[in-house]
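A protein chain is absent from this complex, but the other protein chains hold their places.
Up next is chain A:
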Amino acid sequence: MNHQFSPAALAAQIESVGVDIEGVNLSYGSNHVLKDVNLAIKPGEFFAFLGPSGCGKTTLLRLIAGFNTAQRGEVRIGGRDISTLPPHRRDVGMVFQSYALWPHMTVRRNVAFGLEERRVPRAEIERRVDAALELVGLKHLADRRPSQLSGGQQQRVALARTIVIEPKILLLDEPLSNLDAKLRVQMRQELLSLQRKLGLTTIFVTHDQEEANTICDRIAVMEDGRVQQVGTPQDLYDHPANLFVAGFLGTANVLDGTVRDDEAGGRAFVGNGFTPVALPAAEAGTGAGGKLMFRPQNLAIRADGQPPAPGKARLTGTVRHREFLGASIRYAVDVGGQLVQVDVPHQAGDALLPPDAPIILDLAADKARFLRQ
């Protein structure tokens, strides 16, 4: 084999593989942490496990790395079941949340570790370590101790240490959570461009929806040990499958009500404080109870009191409080006893509505979604 050791060559040698997770169940005693998890991650994809803390996303990541064992189900990488392999034989590179750099070794020794464990010849180790450090731009710091590096540099060393072994897939456990806000934005672009350069199938665990949205191809939203929905960021935002997904990605307004037939022969959602909202026929049958979900930007203030245009529903309510955000103003409006948020664009000199002012809002019905739960 004629190995080349430039960063570009490193990338060329990595062959993208997919990850299949099938019917995975894991519990600690009576605590059911993962419930029937099924996922198919495509080769070369940048994939996120997104969810609040305690949802099982890190447990799932550690399951792939082999640090915990499922009671049922299997994990396949590139079609091969790895469920029974010990962690050190899995070839899945993991970057830990704390980076887990060994403080008693220099940067170079840290990065060389995995190759040494693989009995790679010394000269080749040197070359590959250099290439990996060059890739993350830290070749000049090779002889420092981890404690002498900044947080961002430590993160890059952790990354270099992982990719130097040319893993089949890359696992990132909240890699940006220990960085300050500015660095986080910068690192997230670096991660993305590195991932694209290497073509390495990557799984990214985060609780930050903005992080997941900006860099990931697809996201699995998790809650209570279950995958709630899988899709591209836009899919999830525009077509959330349930209230949890709707609320976790962005701000969601929710109104209670029931589905009725309307005069035109279609279906409409009716409830307290608003005129019937026309629903696409497919969404629900007559009599079903449920929620209507829409985003704050789907509402507009009607100051003139004209009847609603076709395709719009009307909400009448009272301003409860407001937040001045600069470009817009977010009003919390009491509509029939339920709070609804509305974003109103703001121009210099515009007057703000005071609390307790009556307010009339129009909702674009085609932007609203009926959700059973």
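Operating definition for what follows: contacts are C-beta pairs under 8 Å (C-beta built on N, C-alpha and C of every residue); 3 or more make two chains touch, one makes a residue touch a chain; residues count from 1.
Everything below uses one rule, namely that contacts and distances are computed from a predicted model.
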{"item": "Missing subunit (named according to UniProt) among the choices \"Lactate utilization protein B/C\", \"Flagellar motor protein MotB\", \"2Fe-2S ferredoxin-type domain-containing protein\" or \"Iron ABC transporter permease\"", "value": "\"Iron ABC transporter permease\""}
{"item": "Touching residue (missing chain; options A:92, A:107 or A:292)", "value": "A:92"}
{"item": "Option from A:17, A:33, A:65 or A:259 whose C-beta touches the chain left out", "value": "A:65"}
{"item": "Residue of A:165, A:200, A:249 or A:368 touching the missing chain in the full complex", "value": "A:165"}
{"item": "Touch list for chain A against the chain that is not drawn", "value": "65-67, 69, 71-72, 83-84, 86-94, 96-98, 100-104, 113-114, 117-118, 146-147, 161-162, 165"}
